[in-house]
Structures are given as C-alpha cells and as structure tokens.
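What follows is a set of notes on a single structure, which appears directly below.
The complex appears here without one of its protein chains, the remainder shown in place.
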Amino acid sequence: MDTFIQIAINALALGSLYALLSLGFAVIYNTVRIFHVLHGAAFLVAGYSTYWFTKGEIFGYSPGFNIWVSAAIGIVLAGVSGIVMELFIYRQFRKKGAGFLVSFLGSLAALFFVEGMLITVAKTTHRMARPGGPLPTVNIQNEALGLDLYFTWHTINTIWLVALLVVAVTLFFKYTQWGRMIRAVASNPDLAVAVGINASHVYLLVFILGSTLAGIGGVVQTYETGITPIVGIHLAITAAGGVIIGGIGSLPGAVVGGLALGLAQTLAAYFFGGNWAEPAGFVLLLLVVLFRPYGLHGTREHRELRRLL
Amino acid sequence: MQGIKSIRYGLLAFAAVAALMTVVACGGDDPTPTPAPAAPAAAPAPEPQVLKVGFTVPMSGTYAQWGRLASGMQCAIDELHDSGELGNVTMELLPEDSKADQAEGVTGLRKLASLDGAPVIMTIFTGIGLAQKPVADELEVVLVSSGIQNPKFAKGSDWVFRNALNTTWNADALVRYITEEAKEDLKGETWAVFKEEGNDSLDLQIDRLKELAAEMGFTVAVENYQKGDTKFDTPITKIKKLEPKIVQTMALGQELGLIFNAMAQQGVKPDYRLSGGGAEGNVDLIRIAGDNANGIIYSAPAYEAGADPRTQRFVDCYSKAQGGDTPDTYAASFYDGTLFIAEAVKSGADVSSAADIRDHLAKVKSVHGVSGRWDYTSDGDAWAPVSIGQVQDGKFVKIVSQIEPY
Partner (left out) sequence: MDYFADLAVKLSIFAILATSLNMSVGYTGLMSLSHAGFMGVGAYTFAILTTQSTNPPPGAEMFNLPYWPALLVAGIIAAVAAIIVSPILRLRGHFFVLATVTVQLTMVQVLLSWKWMTNGSLAIRDVPRPSFLGHVVGSPQEFLLFSVPVAIFLILVIRQLVQSPYGRVLTTIRANPSVAESIGKNVGFVRLRVFATTAFMAGIAGGLFCSYVTVAAHTQFLVEFSTFILVMVVLGGSGRWMGSILGVLGYILISEGVRFIPGIPPTMVGGVRTMLFAGLLFLAMMYRPQGLIGRYKLE
C-alpha cells in the first residue's frame, strides 16, 4: 500500500515539474504559434545563474549569495532571456514571413548554440546549487496502515508551488487586462490589432511569462538534483510533449499533459526499469498524436486548425 | 533553364568530389614511418627525438569529462621529462576528440597515425577500442588502453596492449570483502545493484556478480537507469521493497552521488552501501552527497594519494591542471599507462618506429606506478592489485590495501 502512495508522490513531483515547463511552453505557443524549442534555454539560464551566484564563480569573483537571492536573480534572468528571444529571434523571423519549418530550425539552432556555449565555458560538469547531501525528509510511519513513507520537503514544496503558479496564471488570464489582451491576440491576431491592441507588446509579455515559468523550473531542478548543459533539448521536447498530450490551445490541458507525462515515466520506471522512463513518455506522446491529436483538452478551434496544418 | 543550371552544379560537384578522391586514393600509401634498420637498441641519437603519443578520448558531449585523463597523461610526461629518465627523448601528447563514437574514434586514430605520425595511440572505451583494433593492425601502430576493462581487448593482436583493471574483479573484490573481511553470511540475502544502461563493461561485471551469487546463495536484483538521469526515486522505491542487505551502484560521475542521496531521502538504509570501480576520487560524489557519502565502500586499484613523493607530485600536477580536482583511479591508471609506454623509450626503442616500440613493450615485465605495481603478461594484458576503500570524512581511505580476485 505504501509503495503505491510513494509512487504516486514520485509521479506527482515529476509531473509538477513537467507541468510547469509545459505551461510555459503553452503560454507561448498559444499566442505565437511557434514550436519554441528554445524554451529549454530559459531553463538553463535560470539554473546556471542560480548556481553561479550561490556556489560558482563569475569571472573569478565568487558572489556566494543566499540561495533565495540567487534564485530570484535566476528567474529574472530567465524572463530577460525571453525578451531577448522574442526581440532578436522570433520577431525577426516574423518580419521575414518565415514559416514553421524555418523558425523551428532557427529555434533549434539557437538552442544548440546556447548549449555549445555552455559546454565550452562551463564544461559538462554537473552543477548543483546547494551543499552536498540528501535533502531534508519527512517520514510518515503508521503501523496500522502499514505506512512507511518518505518524501523530501523539497518535493512537497515543488508540488504546492506549481499548483499555486497554475492558479495564478489562470487567474491572470481570466481577470486581468493583460490576460485578456493576450487571449485576444491568441485567438485572432488581426482582429486584436484592429481594435487597437499592441501585438508586439503582447508577444513580449507572453515570452516573459513563459520563460519565467521555465526559469522557476530551472531553479527548482538545479537546487534539487543539479544541471548540465545538455538537458535543454530533452526539456523542450518534454514541455512540447506535455502540451500536445494535454491538448494544444488549452492551458489546463498543458498542466494535465505534464502530469500525465510524469505519471507515464514513473510507471514505466517502476514496471520496466529506469531506462524505459524517457521512451515511455514518448510512446505516450506518439499514441496521443496518432489517436487523439487534439489531446485530452484541446479546444475546438485548435482541433480545426490541426486538420489544416 | 533549371535543368542546365543543375547540370552545371552537378558537374562542378562531381568534379570536386572526384578530384578529392583521386588525391586521396593515389596519395601516399604507407602511413607508418619506415622502420629502423635491424640494429640492436640504438644508442640515443645526438639530436633530441620526439615520441608522439596520440590519445583518442571523448572531449565533448555526455562523456566529455573523460578528457581530463589527458591531464593525467601529461603529468606523467612532465614527470618523466623532469626526472631525465628518457635521455634526450621527449614525449608529446596529441589528444583527439573521439566523441565516444566508434567511427569518430577510428577517424581520430587514422589522423593521429597517418597525418600526425604517432606510432603509439592511447584510447578508452571498449566499443571504440574494439573498433580501432583492426585499424591499428592495418596501419601497424601500437594501441594501448589504460581504461578498457574488457579483457578481450588485447587478445589476438600484437599491436594492442591493455593495462587497465579487469572490470569483473570489482565484483570479486567486493564479494570477498563482504564475505571474508566483514565476515557476513550472504545466504538468502538480496544484493541490489543500480546499473547504467548501455555500458558494456558494467554488463560484464553484473554477469560475474550473478555467477558469484549463484555459487554463494544470494540474489542479485538489478535496476537500470539511463546515463544522465537525475531522478532515481522510482527504482529506489522498487528496491526498497526487497529490503536489500547490500546496495551497490555501478555508476560514475554525477549519478553516483545522486543515487545515494535519493536512497537517503527514501529511507533506504542497507547494511552496506557499495560502489564498484567508479567511486574513488570521484569529486562529484562528495560534492553531491556531502556527509551522506561517508561510509560508502568501494573497490579500486591500489592507488594511494600521497603514498610517495612521486604520487604527491602527480596529485599536485593534476589538481593544478584540473582546477583543484584531485585525480581519481582512472587518471592514475592513465598516468601509469604513460609510464608503460615510456618503458619502450627507456629500453632503447626507436621512437619513430611503431614496430620497434611494439617489440620493446611486449618485453616489459612490470612497472611501479602510482596505482601500485603493474605486472604485464605476454599477450599484451596486465594485472595490478585491487584494493578496498571507504569514504571517511569526505576523504577516500583505503581499508584493505590488496584483495585478489577468486
């Protein structure tokens, strides 16, 4: 019985992280309609910044900041990187009228470039933004129910933090002016511009929002288990996978998709072995794409869009 | 119009390619330098000579960390130069990125052997070494590895030498330690292992462990993970149910520390936490697992930092080159491998002749290196003592200096 709960908690923890990434990806995709593989870079920026400001050194100077400060810096930098991505990359592609393939390859190239730079500068050594050792755990024991559960505070914190962010983002889109503007541009860019919404500002905002979410994920991961330069692509594909499984066009869907991916990976690891975790995620993705392409929650209009793609 | 343009491009490209191929095919045939005339070990020539030692090693990608072994070798070369043991011969290390890929390793080998004229090439990783083996035979250059633990590597070719620990001895050493030194009875117990998927030398070690398990009556439970994984919660949950007496990792680099952390986080506390072959000197382990690393027992070559002045110089040199990291057993093995190669120089081989170097190396009996004493067999293989160590207070401490395989 307690194995079941333990697995459920593992899955929830993993799924929350994926949900966060997928949410960020979805926020961007819904409005800009680009397969933003560069999303992984925001994660890397936040993660590495957090590391450098806490334990590492920058140009020979060791800041050694408190973890909260570094985390904040990391998240802010992730948001800034989102601005850079929009201004210097996607805006340029839009101006040239580039189609999906060109901007996708451009995005991929930029991600590889960032990773290459990190490999050259920081090498592939694993970095963790905290002193070594296991994280503080909570142990719940109950003879009667046969329970002997262990989980870390970090896991618990991650879960409720992500839940909070999801709620915050949902409220943002439903009730704020900016949220409404974004939704307007997302559903009908021409009409939105016609009624006077500044689409460029909206695009910027969307990238800031999405990249910040990815940045939070980066900080969380770097604190718990560390980071290396090559995880960028995996994360981008995972984020995209979560969005597709949950249904493009739907933010709650992205969250559900991320959770589903986490669950699939955990179950595969349990029943088949750790090395099947990643492939299982992709098989799930493949199945969804083949048999239910609008995902679990896709909105009707995106369903139509997909048929035309 | 399009058709004509494409014909023009076509002709251009074909011409370019054909020219390239002609140059290549008719280019110089014999890549190896002409062997020295059959004279007894020539007295050192008056001008300084250079022994070029190539090294195909992953320097990029997931396995880029192995590039640090080049520092181990360079430190050995510096030591040899300083001590004057080589006379007026200098050794030059030429590293090439093998990207942990067979084809790249072969390309690197060809470049080193034909373009750079290196008569000796050091290599690492079984898959790459085995792919390079026939090429070494073909090009008639010496191929050495201080890191390939697969015993089949050196067999069947005069040009290949292996001076690395046999991977399966890790299994022997650990089992012997548990049963004989710690005097534990393993009958009926579970010995759980975390293994990196896709690593052939680890698979050999598992096979050996299962052999020993069958003989002694304990069960081996294997959990696989993918290289680069950071989350081990689920495999650990599975192992927890089996209540293993012993949990062993066959991991290198960051996964080692992460696995032990995850174990502590889930309350898995076996009687023994072991590591075969990847723990000693693993800086990431201490960095990631902190105090939790204390008490881990591991098998390793009998290399002892600080045991003698030369070893200390090695540690200092390596730390300087690697930004403060202390050398691990692999770095020590490659240091010793360089000493092995230098033996050919010391016994008077002609450093421009791969064949001469090969003959001299085949006659080397033993080398006292930083990992202890290596004894060389007549078929190009080697043996060095295995030791057992334990992490104590964040340091790697030997607790059994020498333990033999069964």
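Labels A and B are assigned to the chains in the order they are written; within every chain, residues are numbered from 1.
In this section, contacts are C-beta pairs under 8 Å (C-beta built on N, C-alpha and C of every residue); 3 or more make two chains touch, one makes a residue touch a chain.
What you see is a predicted model, and the numbers here were worked out from it, not measured in a lab.
Peer 1: Which residue from A:Gly64, A:Gly116 or A:Pro131 sits in contact with the chain not drawn here?
Peer 2: Hidden-chain contact among the options goes to A:Gly116.
Peer 1: Which one touches the absent chain: B:Gln49, B:Gln102 or B:Asn294?
Peer 2: Touches the omitted chain: B:Gln102.
Peer 1: I'm checking contacts with the chain that's been left out. Which of B:Val53, B:Leu80 or B:Ala113 qualifies?
Peer 2: B:Ala113
Peer 1: Quick one: which of A:Phe100, A:Trp153 or A:Phe271 touches the chain that's been left out?
Peer 2: A:Phe100
Peer 1: For subunit A, which residues lie in contact with the unshown chain of the complex?
Peer 2: Per the touch rule, subunit A residues meeting the hidden chain are 35, 92-93, 96, 98-106, 108-113, 115-117, 119-121, 123, 237, 240-241, 244, 275-276, 278-279, 282-283, 285-286, 289-290, 293, 306, 308-309.
Peer 1: Could you pull out which residues of subunit B are in touch with the chain that's been left out?
Peer 2: Touch set of subunit B with respect to the missing chain: 6, 9-10, 13, 16-17, 20-21, 23-25, 27-29, 31, 59-61, 64, 67, 70, 95-97, 99-103, 106-107, 110-111, 113-115, 127, 130-131, 134, 138-139, 197-200, 203.
To be clear about the criterion, only the chains that are shown with their structure count from here on.
Peer 1: Help me check something: in the complex, which residues belonging to subunit B touch subunit A?
Peer 2: Interface residues on subunit B, with respect to subunit A: 60-62, 64-65, 197-198, 223-226, 228-235, 237-238, 240-241, 253-254, 257-258, 260-267, 284, 286-293.
Peer 1: Could you list, by residue number, the parts of subunit A that touch subunit B in their complex?
Peer 2: So the residues of subunit A touching subunit B come out as 3, 6-7, 10, 13-14, 119, 123-126, 128, 131-135, 137, 139, 148, 150-152, 221, 225-226, 228, 230-231, 266, 269-270, 273-275, 277-278.
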